[in-house]
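A protein chain is absent from this complex, but the other protein chains hold their places.
== chain A ==
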Amino acid sequence: MLTRMDSFQATIDADGRIEPRDAMPEGYRKTLIRQIAQHAHSEIIGMQPEGNWISRAPSLRRKAILMAKVQDEAGHGLYLYAAAETLGVDRAELLDLLHAGRQKYSSIFNYPTLTWADIGAIGWLVDGAAIVNQVPLCRCSYGPYARAMVRVCKEESFHQRQGFEILHTLCNGTPGQKAMAQDALDRWWWPSLMMFGPPDAASTHSEQSMAWGIKRHSNDELRQRFVDMTVPQADILGLRVPDDGLVYDDATGHYTFTEPDYAELYEVVKGNGPCNEKRLAHRVKAHEDGAWVREAAAAYAAKRQEAVA
């Protein structure tokens, strides 16, 4: 007779979907909670570096696009927390872990947005890298996560195009605007490469996640895919990728590139990036400032319940 765990393995082997009520190994559940929570946290922390430019966006059209983008990221956070909740945790609990520094978010958001061009660079590179990471997750073995990713990826590709378009406009603008665009690429290139995580040789969670159908490609494969996709776009913009080692290899059809400085990545993950403290402090403050509002909403709802009962 098949046990419930056998049916889990059979579903994984057949490349099917695991749903919330299905049996699953505890490690699978824990890995997913960690990954989905980290992803959700990244969406909401990611609102800050971009939100930083809403008030200063240089045209009303750009302001509207940026507001809609940051709002989309809040929506992505909502879908992802809801996906995590199907695994038996709740959002409040996950937020507490984020605020206590016990769960991570993507290190890319610990870099500062210093000029308007950074909004273009984030859309183009950071949303671009997110798409490369997330498209395979649309086929992730856990149904609610995979479905959330389908929605998210659709919006991320809008964001990527909008970011490219911001830079395209700058690159065809005044010399000052073009310099701003190059400076943004110079600063965001290496952190974007680090978004794919440590090199395969040093990656700790990968193998088991691959076996469970949570991860489909290695960090290095995805990083290569990102470079191959992005370099020709930089050429269209007329911007120089800040890597002297970058060459196109006719034989393989891929770019050869210099690896980012992973020592920097480990420092940022440890909390020593330029904005780690600011990002977390902002999040904690918004949460604490809002505590009386959430309490009031709960108290009001309880009073209505009583009135009905």
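Going forward, a contact is a pair of C-beta atoms (placed from the backbone, for glycine too) under 8 Å apart; a residue touches a chain by one contact, two chains touch by 3 or more; residues count from 1.
One rule holds in what follows: contacts and distances are computed from a predicted model.
The protein name that UniProt records for the chain not on display, among "ABC transporter permease", "Vanillate O-demethylase monooxygenase subunit", "Phenylalanine--tRNA ligase alpha subunit" or "Phenylacetate-CoA oxygenase subunit PaaC", is "Phenylacetate-CoA oxygenase subunit PaaC".
The residue from A:44, A:108, A:171 or A:193 that touches the chain not shown here is A:44. Within the set A:29, A:63, A:161 or A:217, the residue that contacts the chain not displayed is A:63. For chain A, the residues touching the chain absent from view are 44, 47-48, 51, 54-64, 67-68, 70-71, 74-75, 77-78, 81, 91, 116, 166, 169-170, 173-174, 176-177, 282, 285-286, 289-297, 299-300, 303.
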